[in-house]
Structures are given as C-alpha cells and as structure tokens.
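Left out: one protein chain. Kept in place: all the others.
For clarity, chains are labelled A, B and C in written order, and residue numbers in each chain start from 1.
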Amino acid sequence: MLNPILANLLTEPVGVSHYVLVGAFMFTCGVLCMATKRNALGILMGIELVLNGANLNFIAFGSRYLRNDANTLGLDGQLISLFVIVLAAAEAAVALAIVLNFYNNNDSVDVDRADQLSG
Amino acid sequence: MDPSWLPRLLALAWLTPLASFVLILFFGKRMGPHGKLAGLVATSAIVFAAVCSFAALFTVWLPNHPVKDASHHGEHHEEGETHAAVTAPIHLIAAASDDSHDSHGHGEGGEAAHAEGDGHSGHANNGPDGYPSYYGTWYDLYPGADDSGPLGSLKLSISYYIDALTVGMFCMVALIASCVHFYAMGYMHDELHDFTDPEVTLSNGEKLKRPGRYYRFFQYLSLFCFSMFGIVIAGNIAMVFVFWELVGICSYFLIGFYIERHSASTAANKAFIVNRVGDFGMLIGLMALWSSLGTFAFGDLTNADGEVVEQGMFSLLRTEENYYHLQPTEGMAYEGSRFSDSAAADGEGEAEESSNKAGWWLLLVAGVGIFCGCVGKSAQFPLHVWLPDAMEGPTPVSALVHSATMVAAGVYLVGRFFPVLSPEALLVVAYIGCITLLIAATIAITATDIKRVLAYSTVSQLGYMMLALGLGAWVAGMFHLITHAFFKSLLFMCSGSVIHGVHTNDMTEMGGLRKKMPITAYTMLVGCLAIIGAGIPLTKIGFSGYYSKDAIIEQAFSFGSSNPAHVLLQWAPVGGAFITAFYMFRLWYMTFAGKPRNQERYDHAHESPQVMTAPLILLAVFAIGVGWNFPGTDLGVTNLLDQARPVGTLATTQGEILTGLTIPSEPDSHEWEFKKPAGIAAFFTAAAGLLLATLVYWWDKGLNPSELREFGPFKPIHNFLWNKWWFDELYDLIFVKPTKAVSAFIAWFDRNIIDTIIHAIAAICRGISVIFGSVLDNKVVNGFVDGVAKGTWDTGLSFRKLQTGSVRQYVMFIAVGTILLFVAISFVQNI
Amino acid sequence: MAAFLSEYTWTWLAYIIAAMIHVGLIINLVAVAALVFIWLERKISGRIQDRLGPTRVGGKFGWLQTLADGLKLITKEDLCPDGADRFLFKIAPYVSFCAAIGAFIAIPFAGGAYPWIAQHLNTGVFFVLAVLGLEVFGVILAGYSSASKWSLFGAMREAAQVVSYEVPLGMCVVVPVMIAGSLDMVVIGDQQAGWFTNWLVFHDPFTFITAFVYFTCAMASVNRAPFDLAEAESELVAGFHTEYSGLRWSFFFMAEYGSMFSVSILASVLFFGGWNGPVPITDLLGLSGAEVGTLSWAVAQALGLANVLLKGLLGVCLMIWVRWTLPRLRIDQVMTTCLKYCTPIAAAMFLGATLWQYNFPGRAFFNLIPMSDAVLEVSEGWEVESNDPDEEEEQIARGPEETGGLL
Partner (left out) sequence: MDSIYWPSFFFWLFSGVACTFALGVLLSKNIVRMAFYLVISLASTSGLFFLAGADFVGAMQLMIYVGGTLVLLIFGVMLTSQDRFVEMRTSSGEWVIAFFIGLMLFFTLGRAAFGVAAWKGLDRETAEAVEVERTVTPLAMGLLGARVDQLDEPDAAKREGMSGYLFHFEIVSVHLLVVLIGAAYLARAKRKTGSVAANA
C-alpha cells in the first residue's frame, strides 16, 4: 500500500509545487517565530526564515528542472534571490545595530519591553 | 603646415591668456608672496600666445600664402579698369589681384570668392582668391536647422574668420602685450608688498595703506589680452560684440586699478559710460544688419566638399554675380522700404528705384551704427573724452590700451567691416577721423602731463587711421594701426620709465633727463621720429611711421583730386603732421633736453631696471623697422596686409546716395602724380613742426614758451586748448546737467505723487482685510478647520487602542490580514 | 517496501558504495594528512627550538608518534562539564570537522578534461570559501556550550577574527578569479599550464603581492599562530576547547589541520599553478594532449596529484615555520592587521589587477617581455583568442562548454 506512493515520491521528479510547499512551511515557521519569540534576536531569525522561504520560491520559479516551459522566470529568479540575499544581509546589519542599541538602553532584548509607542 | 592648423594655433594663442586668467583668479593669492608668481604665469601665457601667433604666421600662413609685392596693384588695376570700362558696368575687375597665388588650398573661405568664365578680363578669370580667408565655427549655440532652434533663425556661434589681417593682428597684439607684461613685472613691483597710496588721503589725514594687488593686475591683463584676441579671431559680429564688451570691462578694471583714488574711479566710470554710448549705436547697426541679412557671420560656411552651406555677410553684400561690388540685398531693400511709405505710392519703376535707395540708406545706417561703436572704443570725436582720463591707470595699461588692445579694436573693427561700409558711411568715417585728428592734435600742444600729451597724440593718430579707412585706404589704415601700435607702446613705456624715475607726470618739473636715463631718452627719440614719420621723402628709407603716414596722405591727395568738395580731408592730415611733429618734440625737449627745471627731482632720477628697458629697446627696433620688408624678399607688413584686403574693395566706387562722391582705388594713390606732392608736403610740414619745436623749447635764444603763452593773440587760443576745447564742460552742460535736472524732477514726482497714491491703496487694502479677517476667516474658515480637526482627533482616540506597541502582535495582524486577503480573493474568484 | 528494495538493490548499492569510496578517500586523505602534519609540526618545531622532537615511536624519526597520540586520545574519557549545553557541546566538534572536510568536496587534485575532483562545481572557489567559513560555527558553539568563560572568550575572539578576515580573504581570492574569468577551480588551474611563469602569482605585480596577502589572511582565518588568539594558552588556558578531551578534542585538531591543508591547496590552485609543476614535464614527455592513451593520462594526472599534495604540504610547512618563528599578536593587533593593512592592500591589489587586465588584456607579466620561442609556445594557453567584441559575445552566447570553460 505504501510502496507506490513512496516509489512515486522517489522515482518522479519534483515540481514547483513541492518547492513552494517547502517555502510555505519555512515562511510559516518564520512568521510564527516572529509572533512568538520575545527575544529580539529570535524575531530576526524569524525574518531570516521568512526571507529564505520567499527566496526558495524565486529559485523554484526560475528553475528549468522543475518547470520547463516558457513561463519560467529563468535567470531573473536567481537574480532577484541574489538581491534578496544581499538586502537581507543589509537588513540584518541594521537590525542588529538596533538591537544593540535597544540592549544598551534597556539592558534587555525583550521586545515586549519596547512598547513605549502603544496607543 | 596644413592651413587647418591656423585656427588651432590661433585658438591656442587666444585661450592661453584665459587659462592664465582663470589660474590667477583662483590661485592668485597663493602664487608666491603677494602673488609674485602671477606675473610669471601671465607673462609666460602671453609669451606662449606670441609664440603660437608667430608660428601661425611663419609656419602656416606664409608657406601657404607667400606674399607678393603689392605695388603692382596699380598697374593691374589700370588695365582692369580700362577693360571694365568697355565691358562691365561696374569696375570691379581689379578685385582680381595676383594671378600667381595658387588657386587651391584656401580652406573654408577662400573658394567663396571665385569669379570665373565671365570673360570680361584676363585677370578676372584667374579668380580673386588672392585674398585668402578661412571661416569656420567651433561651437553653435542653438544650431537649429530651418529656424527650428529655440531662438528661431538666430544662430549664435563661436566661429573664426582668419585672414592675413587676423594673423598680423595676432602677432602684433601678442608681441606688444608680451613687452607690456615684461615691463609691468618691473613697473608694478610696488604692489608686491603693502602699498601706501600717496594720492589717497583718508579722513584722519593718513595716506591709504592697503595690501598689494600685483596678482590682480596680471589677472586683468590676461583677461584683456584674451578679449582682444577674441575680437580679432571672431568670425561673426555677435561674437565681436561679446568680446568688445569684455575689452570694455577690462579697461574699466585696469583704468580703475587704483580704485581708491577718486580720479581713477571716475575715469574708469567715464571710460565705461562713454563706451556704452558708442555701443548703443553699434547695437542699432547690429540689429539693422541681422534683421535684413539674417546672419551675423562674416565668411561663408562651407561643408567638407567646399560647397557653401551658409552665406556670410560679406558674400551676401558683395555677390559674385555683381562682380563683388557692394549692393544691398533684396532683404535690405525690403527692410529699408518699410520705413518709407513713398515707395508704395509711386510708380513701379520708381518704387523699385526708391526701394533700392532705401537699401542703401539701411546700409548706411548699419555702417554708421557699427562705426558708432568704433567711435566709442577708438576714442573718436565726439566720444574721445575718456581716453586722456584713462591715464589714471598704471602706465603699462596705458601702453596696452593705447596701442594694441582697446583703441585698436575700434580701428580693427572698421577694417574688418570695411566691405559692408557704403561710400557714404566711409565719408562719415573720414570726417569723424579728420575732426578727431585735428582737435586732439591741437589739445596735445598745450598739455603738460607727459602721459596726457601721448594720450591726445593717440587720439590724433587714431583719427589718422579712421581718416585713411574712410578715404578708402584700407591697407594704409591698417598699416598705420600696426606701426602706431609699436611706436605708441614704445612711447608710453618710455614715459612710464620717466615717471618711474622722477615720480611725477608733470613735464614742467622735468628737463635734461637724457643724461640720467639715456636708454629711455633715445628709445623715446626713436618713438618720436617714428610717429612724425621721419624719412627721406620720395624714397623708401625711413622710420615705420614714414611709410604708413605717407600712404595715408597720398590717399588723401588722391581723394582730394577726385572730390574737390572735400578739400578739408586732403589737407587735414598734412596739417596734422605739422602739429604732431611740434608737440612730439615739445614733449621730448621738455623732458630730456635743456636744463633741469626741478633740481630735486632731477637728482633723484635714475634709469629704470633692465626688465623695463629691455622691452623698450625691443620695441624701438620694431618702431624703426616694422615698416620695412625683409631684406631681399617681399615679406613685409604692407604686403601681408594686402593679402587681407577685403574682396572687391580695390576698385574705385561711387556713392549711391551722394552721387558725386568717389572713393578712389587705393593703389592709384601710389602713383607718382599723388606720391610726389604728398611726400613733399608731409616731409616739409613735419620738418617745420620739428623746427618750430626746436626753436621754442630747446634753443635757449629762441622763443620763450611762457612769454608766448601770455602774448596777446595766443592767450585765448592757449586757454581754449588748455581747457581741451571745453569738451568736458560742454558735455556737462548738454548731457549731465539736464539729466540731473530731469532725474531730480522724477524723484520729486516719485516721492510726492506716486508714494501718496500707493499709501492710499495700502490703507484701503488693510481696512478691507481687517473686516474679512474678523468675519470670514475667524468664523467660517476656522470653524470648518476646527471641526475637521476635532473629528480626526476623536477618530484617532478610538483607534489608538489598536496600537498595542507590541511587535509580535503586529506580526500577527499581518498574518491574519494575509489570510483574510486570501479568503476574500478566493470568494471573489468563486463568484 | 521489501519488493521495492529487492528490485532496486543493485542501483542502491552501487551508488552508495561509490559514494562511500569517495568519502573514504577524502576523509582518509585529511586524516592521514593531519597525522603527518602533526608529526611534522613537532619535528619542525623541535628543530627550530634546537631540539630533536619525537624520536622513538615507530622507529627512527618517531613517525608513528601521532598514531600513538591518537590511540591515547581514543581511550580517554569523553567528559562533559556540568552546566554545559550537552547537545551543543557534543555536536560542536563534528560541525567544525564536517566543515573542514566538506571543503574538500570541491577541491580538485588534478585537472584536464576529466579532473580528479569529488564534485566538479561551477562555483568551486566560492563553495570552498563558504564551507571553510562554517568551521567557526563549531568553535563558537563549543565555546558557548562549555559554560566556561575561557572557552567563551576564545570563541568570541575567533568569531571576530574569522568574520573580519573573510573580507580580505575574499578580496584576495577574487583577484585570480577575475584574471581567470571563472569561479571553477579546474578552469583556473588549467589556465596555469606550462612553465611556472604562467602561474598566476607571476601574472603581474599585483597578483604577486596578493598571494602573500592571501596567505596571511588564510593563516588568520584558520587560527594559526601568530593569529591563534582563540586558543592562546598564556591567557585562556586552551581557548574554546578548554573543556574538551579525548576524541572530540582530536576532531577539533583534525579540523584545524584539515583547513590548513585546504587553504594551502586553495592557494596552490589559485596562485601557484595547482597540478601544473614549475616545468611542464607532462608536455615535454608527451603525456598530455587529446590523443594520449589512458595510461599516459593516468600518469599525468598522478603527477598532477603529486604536485597538488606537495604544494599543499609546502604551504602547511610554511605555516608551521611561521608559527614557531613569530610571537603571537594581541587581539587589537590582529584586528589592525586585518582592517588597516590586509583589507586596503587587497582592495588596492584588486584594483591594480583590474587595471592590468584592462591595459594588457590576457597578457601576463612575462608575456610582456620578449621570450624564447619554446617558452612562448608553451605559454600559448594565455593568449586570448580574439579581442573582437562580436566574437566574445558569441562565445558568451554559446556558453562555457563550447568555449572550453574559459567563461
């Protein structure tokens, strides 16, 4: 009973859908990470996961192994994901600087203590 | 070298002073102590320019256009004219000159003047390209094709028009400017440290003490040279105008160099304002030309194949079909006739006739207009009053202004514009020149300021040049411009040297200085001999002035013989020669000969340093020899200038409006018929002047000048001349006083009547606005705005609960929002 | 499941066995190399300090000393301190070791059309650098999880040092990559075929300097003295591995020697000709070229392998020499060396090499000097076929396979 399914999974090439699914999972993990972590660095990690999930989609849409028709993004997908990676690095730098500043001011990295702007 | 190097070399010579100017402008203060290096920078720039100019002359121009002896013109002309009398209605054949010039390689401009196949004359067949010129543009501002540019058909360009005159002027200006620069490096050394101006007394009784402005002086000199080069190389009249004004502003800067002296700043203002008066006329001429011809350019613009793309001013007015005779274009006739209604009313033939006449009138207006500018710049009567005052500038400036740059610009422009000037306009030029020549010469007799004598002498000599040009002696006029530049700069530098030595301008405090400063004395003697035209009459031996002045007088005799009505023009130069000789030697004797009149000054006098005397000697050599041909060749200034003679101006021409007027052909004047009486008259008048001066001012046993001054009949004359014909007072009475009165009235009107009206309006406005402010603004507008603000505030209060300040909740909001969005989209899609 | 397995047993097995052989080769290479290097280090340091070093174990030179050490380490107790994060503490050495070994996946040992390389990656240089950068993870994890301040200090020092030194290291690597026009290490190595004048270190003055800067940065990034702040004995006991003992400690050690080896091989491929000896023996013997037989090819490749290993060995020896010659730097001196000297110099060299490429496209320094015909013939590999832009574009369009991977 299990064999055909397992065999199909292993003998047939995967498609864009699978990549997108993995991307969706990582994305969801990232969002939840951002939503549940009180540690500012945890939130940053959530952001990294979110960006990574999105990146996976770009790569999947651009790959010729997954979907060989005229509608692939081609190199554009890879280029965009490159930009995402670079900008993510920049974002991480700024975010870390902010976290450091926050730590200096509050002696903590608990984001729940950053609620001075509440209405 | 290839002729295409001409514009490059000359542009290099032109732009180097600009570079020096910019350099000194930005870094002048930092160039050594008190900007000492600035002098070196400027001097090396101008020397480089001189090298470029001479390279252009000797390595490009002369190999391509070897000069020929111009004295054959007369024969050619005669032959041509007899021919033309039979076959051609207008005797223009003589435009064809030397058939020995190679008929190719004349670059952009030379080919334009090609008359072939008309069969009238053997000379004409060879084409009149003995007068090579190059025209081209470097840069077009708004080069709109088919009038599509933002300025319509107006085409402003940076272009060049290069002929032998341009090259010659470049060499002359660069050479003299170089000498002046060297000289100034010595003369201006006072400015190298803090300078105490002895002529400016402050309110506390002390003399003004200020930092030296050495570098600034050279900065202005560089700009001055750049501007002058710009005028000379300019290929269109608009560009000329731009550089014309630049020259004006430079002279303003330099004359007012000692700006703290009241007299200097006044003189600078005077020079500038008087020049503006002339420039106004020039603008009128410019507009008249442009509106009727549609171009500012001098030469024809050709493409790579040598075809004419755009016709310039000269070829439009002197067309090939018309045998290069001056003829107003149809556009000119049309523009001119717009101002004379009679053309429409008369019969058809007459209308044509009258519109043609109108064209000539317009041409006259344009010519006289342009000449107005030259009157201002070259200090011709009635605008000559600024030049003597310009003595307030440092002496090197005077030397430059009086010889190579400022005043030369006016004469140069008349020369450049010569083909456009109608015979009537030329007559105006001639009379203005003649009057200037006599007035200035007479004033020079009584002046005692050494530089002032020279200044009036300059005005007088400029009158000579204008007279020559007006009489049709183009080559003679330009030749005199060049020779005069050399000996006048020499004279000025000598006077500067004297002033440097005795620290005064007043000749009544000098005397006997030749023993103290021999180099200055004898170089100045050379200058004096050159300016009076010393030479052996009827031969070819003499100082440079001898050639040019005799040529002018010959033309005057030639003119006089064909126009008996204008006899004044024939004898004025002769009389001028007498007066010139008198006041020049009066100057020399008073300064260098006799006994010292002020012993203290005499004792302190000393010869100037070498950096000042070396240019003197160099210029003295030029003052002697610039009129000569190179031994054994035809290479000389006259023959070079002859190459530049505008096409079609060689012929004898008749006036169209003044039909009796004849402008004789210049080469005719070199005929023995005119040469003999002219030469003899010039020699003997000059000799008489010289003798009289000797009698009065040197020979102790001769006449005593102070007695003469008090002698009955001479007293009012002396008074009259001493006061410079009361020109300044006259202008003050005619122009300044009425202007002041009118402005006083206008000021009163402004203050009392217009101000009252405005105050009343303001009061009314204020009353109205008070009413509106209290009612409309406070109640209606503010009420509305406050209501909106309150609404926003209340809404904000109710929404503020949503902003929890917790980042993590915001993330949740985003996620929920995304999900909702998805749900909403799927609903929409399913519907 | 059983049916599925039985049906495809052989393919399963074939793949796994092949993979195992590769893995075994590489791991053993690193392990054996580490053994040799440790012995070498002891011998060389002994000589430098005027003593003998190990002399007894395994006979004359003490060449089995390391093996004996290893046996001792295996038998030691695997300690885990109280208060440590046990999971991270245990896994940290493997992270370092995996990173050090992982780099060898993309390192070629012989070039040519069929290079000896575990995985021929298009972006080989990049991959190697990236994987080498992962090694520091293990160090930080170890330092953190040990719950010892000495370890933590060591780990943080190492982190700061490695992160900083990756910048000049990357810049130095980019220089030969730019000159070769490829990230593929096989391509880079093959371009240096011929005489030693074709080596990239002699390509121009800038690459010459770059090679030295690279070596300095490489030493710093693998924490060798004089940059071994992370384990500075005089200050931090033993740095990040203070709390480790036994086999886990030896993994750190192997990782260190493995990465020393890999950066040395990287240096040899990038700058010193890789598998091409100073003299093109294979060319002179007729062993290379398209028409040679399999045996000749194998001999040539083996020679290449020997070259690579020898150069790597030399590099490691150099590091050992430096370690026992120079005193250790302070941490601020280390950072100064990186940020104030190595980075600007590397940037300047990069700029200079770019300008060189611009001015003398495809010309090496020695190609500028007139040379004898024989040398020129061999160095033809350097000549760019054409400067015609159309043709170049065509080459780009055709892709790297057809143009011999130059692009």
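What we mean here is this: a contact is a pair of C-beta atoms (placed from the backbone, for glycine too) under 8 Å apart; a residue touches a chain by one contact, two chains touch by 3 or more.
Note that this is a predicted model, so its numbers are computed, not measured.
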Can you list the shown chains that the omitted chain is in contact with?
A, B, C
Which of these, C:Ile101, C:Ile117, C:Leu152 or C:Ala193, touches the one chain of the complex that we don't see?
C:Leu152
Identify the residues of subunit B touching the omitted chain, counting contacts across the whole complex.
808, 812, 815-816, 818-819, 822-823
Those residues of subunit C that touch the unshown chain are 4, 7-8, 11-12, 15, 85, 87-88, 91, 121-123, 126-127, 129-131, 133-134, 136-137, 140-141, 144-145, 152, 155-156, 159-160, 163, 166, 182-183, 393, 396-397, 399-401, 407
Note that subunit A touches the absent chain at residues 7, 9-33, 35-39, 41-42, 44-46, 48-49, 52, 55-56, 59-60, 62-69, 71, 74-75, 77-79, 81-83, 85-94, 96-101, 103-104, 108-110
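Operating definition for what follows: only the chains that are shown with their structure count from here on.
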Those chains which touch subunit C and also touch subunit A
none
CA centroid of subunit B to CA centroid of subunit C, Å
79
Within their complex, state which residues of subunit B touch subunit A.
799-808, 811-812, 814-815
Under the stated contact criterion, what part of subunit A meets subunit B in this complex?
31, 34-38, 43, 111-112, 114-119
